[in-house]
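Read through the structure below, which is laid out as structure tokens, and then see the notes.
Only a single protein chain was left out; the remaining protein chains are all shown in position.
So, chain A:
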Amino acid sequence: MYQEKEDYQSWICDKCQKELELTKVKVHYLEGEFEVELLNCPTCHQVFINESLALGKMAEVEQGLEDK
């Protein structure tokens, strides 16, 4: 899973007013756990997931894990 730059470049964390950074984040679903580079706030670490990621790669991985 990865995020295209243009997908996120204009978003900032509203609470911390910080620009988002790409760092490794742990995600899990069912029996699967991975580390992926996702955009998040450097201060509060809330993770940004846009539509194309949620409905694209993420959905694909979810489907794959559900069929395991």
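Observations
Note that in this section a residue touches a chain if its C-beta (ideal position, glycine included) is under 8 Å from a C-beta of that chain, and two chains touch if they have at least 3 such contacts; residues count from 1.
One rule holds for everything that comes next: contacts and distances are computed from a predicted model.
The UniProt record for the undisplayed chain lists the protein name "NAD(P)-binding protein", from the options "NAD(P)-binding protein", "ABC transporter", "3-hydroxyacyl-[acyl-carrier-protein] dehydratase" or "ATP synthase epsilon chain".
Touch with the chain omitted from the figure is made, among A:21, A:37 or A:66, by A:66. In the full complex, chain A touches the omitted chain through residues 10-15, 20, 25-30, 33, 38, 44-51, 54-55, 58-59, 61-64, 66-68.
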